[in-house]
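Of the protein chains in this complex, all but one are displayed in their positions.
Labels run A, B and C following the written order; every chain starts at residue 1.
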Amino acid sequence: MRAAVLRGPRDLVVEQRPEPLPGRNEVLVEVRSVGVCGSDTHYYEHGRIGRFVVEAPLVLGHEASGVITAVGSGVSGDRVGQRVSIEPGVPDLTCVQCLAGRYNLCPGMRFFATPPIDGALAESVVVHAAFAHPVPDSMSDEAAALLEPLSVGIAANRKGRVTGGSRVLVTGAGPIGLMAVQTALAFGATEVVVSDVNPQRLALAERMGATLVLDARTDRLAELEVAPDVLLECSGIVRATLDGLAALDRAGRGVLVGMGSDELPLPVPLVQERELEITGTFRYAGTWPTAIALVASGRVDLDGLVTGTYGLEQSADALTVSRRDPEAVKVIVRPQD
Amino acid sequence: MRAAVLRGPRDLVVEQRPEPLPGRNEVLVEVRSVGVCGSDTHYYEHGRIGRFVVEAPLVLGHEASGVITAVGSGVSGDRVGQRVSIEPGVPDLTCVQCLAGRYNLCPGMRFFATPPIDGALAESVVVHAAFAHPVPDSMSDEAAALLEPLSVGIAANRKGRVTGGSRVLVTGAGPIGLMAVQTALAFGATEVVVSDVNPQRLALAERMGATLVLDARTDRLAELEVAPDVLLECSGIVRATLDGLAALDRAGRGVLVGMGSDELPLPVPLVQERELEITGTFRYAGTWPTAIALVASGRVDLDGLVTGTYGLEQSADALTVSRRDPEAVKVIVRPQD
Amino acid sequence: MRAAVLRGPRDLVVEQRPEPLPGRNEVLVEVRSVGVCGSDTHYYEHGRIGRFVVEAPLVLGHEASGVITAVGSGVSGDRVGQRVSIEPGVPDLTCVQCLAGRYNLCPGMRFFATPPIDGALAESVVVHAAFAHPVPDSMSDEAAALLEPLSVGIAANRKGRVTGGSRVLVTGAGPIGLMAVQTALAFGATEVVVSDVNPQRLALAERMGATLVLDARTDRLAELEVAPDVLLECSGIVRATLDGLAALDRAGRGVLVGMGSDELPLPVPLVQERELEITGTFRYAGTWPTAIALVASGRVDLDGLVTGTYGLEQSADALTVSRRDPEAVKVIVRPQD
Partner (left out) sequence: MRAAVLRGPRDLVVEQRPEPLPGRNEVLVEVRSVGVCGSDTHYYEHGRIGRFVVEAPLVLGHEASGVITAVGSGVSGDRVGQRVSIEPGVPDLTCVQCLAGRYNLCPGMRFFATPPIDGALAESVVVHAAFAHPVPDSMSDEAAALLEPLSVGIAANRKGRVTGGSRVLVTGAGPIGLMAVQTALAFGATEVVVSDVNPQRLALAERMGATLVLDARTDRLAELEVAPDVLLECSGIVRATLDGLAALDRAGRGVLVGMGSDELPLPVPLVQERELEITGTFRYAGTWPTAIALVASGRVDLDGLVTGTYGLEQSADALTVSRRDPEAVKVIVRPQD
């Protein structure tokens, strides 16, 4: 099979690799769609993300969907032919975190496209059967792949306890921010304010149902008429984070989703006097059933986020466009094309 | 002022009464719309509900909206002219339940149209300023009155922890059931199954977004393809309650909203083996801000539930139609007409 | 190895069986102590519990501790020699319930001494490595075995949200009730009222710290001076359950732990007017770390519950005494003696 392999910064080649074999409780998936994520482009540009360094050739891609073509022992052969969305991290299932339902915090997690684990930018990939989630026929391959970033949005909204009538502020309208916006609306938020510096993304947020969009270069969060009770911070920018927290109502929750701001000068008296709750999200746990239901019911639209489609041979182009083109939202690679 | 006074079973007269004066922290409200509730019709027909007996003349009506026409001491005069929805129960505010945020369980609660407290079927009524909630101009008087039954639906959905992706079963599609349906959808439920014996109400539920409607006379809850994780029981029928609980998924929640089934033969092994949670709702607490937001944002439609409007002099007709006409959903009395 | 095998009602024989081999991720445990549980004696007397019927020879016993003597692949050999408490149910780890942290509700659960799965009344037993929990040297073999029923008490207290200052009512002072009492005290309950018909058990509850004991034959729960906010129902008696629920304060929680009352005539208005929450427990999930900490820190005393010790050959005697002797609390079988 062919796979797009990153050998170092900006050194991506498509090469032949032996097709993997599904082991016990595993399935082999013919990959149909792979979404390009900011972490993919970061590895591509820099060869590393923080302490994770690409030291050996690495297959990128962790937002993937496809069709099961073979199963390992312990899996029903009836699953062959099933269209699935891949949950790209498989935990050890038995540690204290896993048994408590927080498997995203499993120290033994094996996650796609995180050195040294290969990802899904390939014709086929093997994954644990329980992490290959069947999707309905009505869902496109692209949407099935994008259940992964949608899961990040769901995890953020759960952490923020967004519910009917919530007033939500989303700072940063990149792909994850837009997922957070759509999920907040689907969870019943009646105010969803979005701030960003990119007018195209703000326009997209508005089309998706944001009740107010703010240009972060000129508008001020401090002037919001009604204080939000939830901040979903998706920009990774210190200034946006601090302004967002300062805008929160008493007993508000601030969820740090965006990466980038390594050190945040947190105003402790603000946290205390308003009893703010601040937390971060690390991937997701138990989100796929919800993601599937939200998309299948039409409450969340993922297809509308796709701004470009590439073949496997054009993976480098896909990675570059995803990073450089201000109009790009979600770029898709289709390994079978 | 005129008020519709119940003197005994089916003995309702409209009589002149002195206009009440707002006391400290109170406002006087000119009543614009009053929704007729099942409890009103029950008092009208039987002169009692369980241990609550109409022993002295009683003004019915607890779903009300209007305009503030005067304020008592401690309230800003700026509120005169404000359109408000009335929250019809005022607790003592300082008992353990109130201080814990569960003011609906306050033993000192004074609730409209519950003997010996008069209700709102009158030209004017006095209420605590904090329980007269301002509504936006875009909201009709009728919708403002119906925030009260909507609050019951919100309380039920909160108890059931309905959220994005929830699978909800609503048994009983009367006014409260329909409020529960709309709220469940607004909270992100992706499956809302509704059962009732009244085809008109099922049709209405379907128009409101129910994903499946079942005729309780012929369809069987046990045959649901996917087990619901929340039951909102709004029928008060023992058989419906038991079937609904039996249909629940493991870790499911059953919320007993409907009144009527005094004794439920609860299958204990079912509750244990699936770790079901069963609870009931008693009115609501802290629901008005959410109710206002849901209606103002268009997520819940209350005007579409109104099936008839009457003047104060026709209050007895309104009560009768509400009970007898199978096509009646919410009947409104407008005391100023 | 020898194992105590139940062939039918009151037909228990100790016979030679091949020693089991630990498979992948499994360990072989030399069994040191096995607590006799009510379900063991029920199978022994009747050959069945409800829909679970002993159709083939069955090894009883699911409260067990021992020493690891061999490991399967995937388990570090360093664990040989480790003293462990056995968590006797191994779920499939990957279903929706497992991934949500509710592995006790896993439909694929394989539980010791539940037909057709053999239990621990044997010289050796195999169990998943993650379900063989290391215990400190300070903990006796008996206490390590009794972490299983303690887990039931912990699960009940968690469901009841018992915390500092809670007022708890425990109906039924059998072994599980006494575990619930000790756990409630360890969780900070400041009132723990216990009712039972057995004066010896009430005396034991008092020695363990119960703040009030009631003879269920003469005392009335309705006369409690302060309403409890949590009922831990451990008797399985309909009357006790109803009286316990009726005694609860507003917003109280009733946890149905005891088995026996198949159908409970639940007073719906009570549940609604007080917004009671009623739930049941089915075994436990994630309790062993807590159980170990509570016993190791001296907050819970399990050794004091042991009223008799038997060798494997005397298993039938142990089962009989456990059921018949009113002074028996926890009877232990030591398979190596």
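One rule holds for everything that comes next: a contact is a pair of C-beta atoms (placed from the backbone, for glycine too) under 8 Å apart; a residue touches a chain by one contact, two chains touch by 3 or more.
Note that the structure is a prediction, hence the values are computed from the model and not measured.
Asker: Among A:Met1, A:Met259, A:Ala296 or A:Ala316, which residue is in touch with the absent chain?
Answerer: Once the missing chain is taken into account, the touching residue is A:Met259.
Asker: Touching the left-out chain: which of B:Leu99, B:Ala203 or B:Val226?
Answerer: With B:Leu99, B:Ala203 or B:Val226 as choices, the missing chain is touched by B:Leu99.
Asker: Which residue from C:Ser76, C:Ser138 or C:Ser297 sits in contact with the chain not drawn here?
Answerer: C:Ser297
Asker: Determine and list the chain C residues touching the chain excluded from the picture.
Answerer: Within chain C, the residues that touch the unshown chain are 154, 157-158, 163-165, 183, 186-188, 190-191, 211, 289-291, 293-294, 296-297, 299.
Asker: Tell me which stretches of chain B touch the chain missing from the display.
Answerer: 25, 93-96, 98-103, 128-130, 285-286, 289
Asker: Which chain A residues would touch the chain omitted from the figure, given the whole complex?
Answerer: Residues 50, 97, 100, 102, 104-105, 107, 159, 250-251, 256, 259, 261-269, 271-282 of chain A touch the chain absent from view.
We adopt the following convention: only the chains that are shown with their structure count from here on.
Asker: Measuring centre to centre with CA averages, how many angstrom lie between chain A and chain B?
Answerer: Using C-alpha averages as centres, the distance is 40 Å.
Asker: Taking each residue of chain B in turn, which ones touch at least two of the other chains?
Answerer: Where chain B is concerned, no single residue meets two or more other chains.
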